[in-house]
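Heads up, the thing below is written out as structure tokens.
Excluded from the complex is one protein chain; the other protein chains are retained at their positions.
To keep things simple, chains are lettered A and B as they appear, and every chain counts its residues starting from 1.
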Amino acid sequence: MTAGLVPPSSAVDAVARGRLRRASRRRLVVAVLAGLVVAAFCVTLMIGRTVYPPGDVFRVVLGQDVPGATFTVGRLRLPRAVLAVVAGLGFGLAGVTFQTMLRNPLASPDVIGISAGASAAAVIAIVFLGLSGTAVSVTSIVAALGVALLVYTLASTGGVAGTRLILIGIGVAAMSRSVVSYVLSKAGTWDFAEALRWLTGSLNGTTWEATLPAVVALLVFGPVLLAQTRDLAALQLGDDTASALGTRVERTRLVAIVAAVGLIAFVTAACGPIAFVSFLAGPIAARVVGPNGSLLVPAALVGALLVLVADLVGQFALDTRFPVGVVTGVLGAPYLVYLIVRTNRAGGSL
Amino acid sequence: MTALRPAPAPGTAGARRPGPVRLLWLLVVVGVLAALAAASIAVGSRGVGWSDVLAALGGSSDDLGQAAVTKRIPRTVLAVLVGAALGLSGAVMQGVTRNPLADPGVLGINSGASLAVVAGLAWFGLFSAASIIWTAIAGAAVSTVFVYAVGALGRGGPTPLKLALAGAATAAALTSFITAIALPRGDLSVSIQSWEVGGVGGATSATITPVLPFLAVGLVVSLLSARSLNSLALGDDLAAGLGERVALARGLAAAGSVLLCGAATAVAGPIGFVGLVVPHLCRLLVGVDHRWLLPFTALTGACLLVGADVLGRIVARPSEIDVGIVTALVGAPFFIALVRRQRMREL
């Protein structure tokens, strides 16, 4: 054994070079994703029943008055596009937080019942309590936090076992879904259409009033989650290793859960639980970025891109106008299956 | 990767029950079933007297009370059949997969049957009873094979966690397809909704009769597989060592189970958690010998479903709650309790 205490500087340089190479790939991917999000955002503003040229759209966004475009773009399309971006960022960020924290790509808020709990509350509020607007949002936020707390408490007997948390989440999701189904089966036709929004997610009829709370939530909870980046990376190595590295495991998990659930709940209250976005964003981001380094920012961008593109597809690609959540649901399903097959075959983190 | 090991619990740990105790329990369960069935006929939004019940059973439907009873009889019969089918199906499935969390609902098999039927209704104009049953069974079979294949990939084979996750994910995926199919078809939304929530209301002898042969075949195949399931419980290698043809035995038992839950779903819609709860309860009563366990799960399943149906009618009077919702609300906490009791082992 010739282990000197200080390695030759060539070895240190090699380590640094490898690290910089991986970092530069990450930066490139993030830049490309951000560019694509901006492009999809602009397209969403431009096209519709009337197509406006980029110049008009740009002037509307800057606040200038353009006949026709000011209302259509400024009042109808802009809040929709902004909510699409915010929702995508939020779902992506929250989803990848859960997946990283629980070391399982399937442990996203849609699988473990948090989104379903929020939906159940929203549907009850609409159909049975006759609420609308903000009241529904509040109900849905309270319920999402309640469900997360319930799942977390039920799973924590002597420390939270990640796997137990997932299974209990599945049970809670099944219960919430049965509530939703019951309420829907009692709903009249108008309620059915409105309630579907809370089941699959929709950006139809988005207003600034509905968008604003989601924007605020992203500005509050987003930085909280980003500050956990390193601790979340440590958690990926297992609770014991993370603890050995000086991470306070339970505290990190609690902060991450509260911030991610808060994000999910506010966004869900604005546009419903857009199916599979929080589940898909992380694995897709991992694919394009590679396994090294944090996925939080890339996954958020992938989420935004998914929602924007799926909304365009749902609005304009087919005869029937599908809400965005139906599109992401149907697109997401095959990927979900593929992902489980691949993870299982690799003997990976299940 | 994680596997669940059942925590040793009194009564489940391979206990040999003396025959008389089992016979006693058999009498108790039959008695309970009879009482619940009687309650199911008597209880409803319109209360009826026992004289009306007796008269209606004699074939009379002269007044409103007797007419109500006449409508409740097929409903009760259906609840008994579906409950027995689901309980037995769950027990066989848990035996075949050696997985304490196996259940037609948890594994996404009900959603497979539902999706097949919804697609059939929306695109292929399926309306005859027989075609719906075949479609549902085919859907159930495909999703069973699929979920099992996905859950069995990789290290450790089909662990409870992998199967449950594969099932939940598949159910989520299938549900989103059901929504996508149903959304543009406002004309079908009522009949499609009934495929999203299971219930036994509205049963008539005409809806029950076509499904009887399927249930009968499934029942016989499942009960006959009791001995193989006892061997399979020891692990594939040991079962093969005992002279069991493992693949064949497992395939037959699984086919019986799928037939039962597919047929039950075809006639009553997706009803979850009966197949999960019932086998665990029965193991507490009669132990792990499948020759006793399987008939018991059929009887207890019938009790549970009839009871849940009666409960749904009492709680929401004068309206009613579909039995699929009652079983989910009762069964999901049971599932959670089961998960909490399992010892987790990180591999």
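Keep in mind that, in the parts below, a contact is a pair of C-beta atoms (placed from the backbone, for glycine too) under 8 Å apart; a residue touches a chain by one contact, two chains touch by 3 or more.
Note that contacts and distances are computed from a predicted model.
Engineer: Given the choices "Molybdopterin-dependent oxidoreductase", "Aminodeoxyfutalosine synthase", "Insulinase family protein" or "Iron complex transport system ATP-binding protein", state the protein name listed in UniProt for the chain not shown.
Structural biologist: "Iron complex transport system ATP-binding protein"
Engineer: Could you tell me which of A:Val37, A:Ala116, A:Met175 or A:Ala233 touches the chain that is not displayed?
Structural biologist: A:Ala233
Engineer: So one chain is hidden, and I want to know which residue out of A:Ala16, A:Ala31 or A:Leu254 touches that hidden chain in the complete assembly.
Structural biologist: From the options A:Ala16, A:Ala31 or A:Leu254, the contact with the absent chain belongs to A:Ala16.
Engineer: What residue numbers in subunit A mark contact with the hidden partner chain?
Structural biologist: Touching the missing chain: residues 1, 3-7, 11-12, 14-16, 18-19, 22, 103, 158, 227, 230, 233-234, 236-238, 240-241, 243-248, 286, 290-293, 346, 348-349.
In the analysis below, only the chains that are shown with their structure count from here on.
Engineer: How many angstrom between the C-alpha centroids of subunit B and subunit A?
Structural biologist: That gives a centre separation of 35 Å.
Engineer: Help me check something: in the complex, which residues belonging to subunit A touch subunit B?
Structural biologist: Against subunit B, subunit A makes touches at 106, 110-111, 154-155, 157, 161, 163-164, 166-168, 170-175, 177-179, 181-182, 184-185, 189, 192, 196, 199-200, 275-276, 320, 322-323, 326, 329-330, 332-334, 336-337, 340-341, 343-350.
Engineer: For a test of understanding, state which residues of subunit B touch subunit A in their complex under the given definition.
Structural biologist: It is residues 1-2, 101, 105-106, 150-156, 159, 161-162, 164-166, 168-170, 172-177, 179-180, 183-184, 186, 189, 193-194, 196-197, 272-273, 321-322, 324-325, 328-329, 332-333, 335-336, 339-340, 342, 344, 346 of subunit B that touch subunit A.
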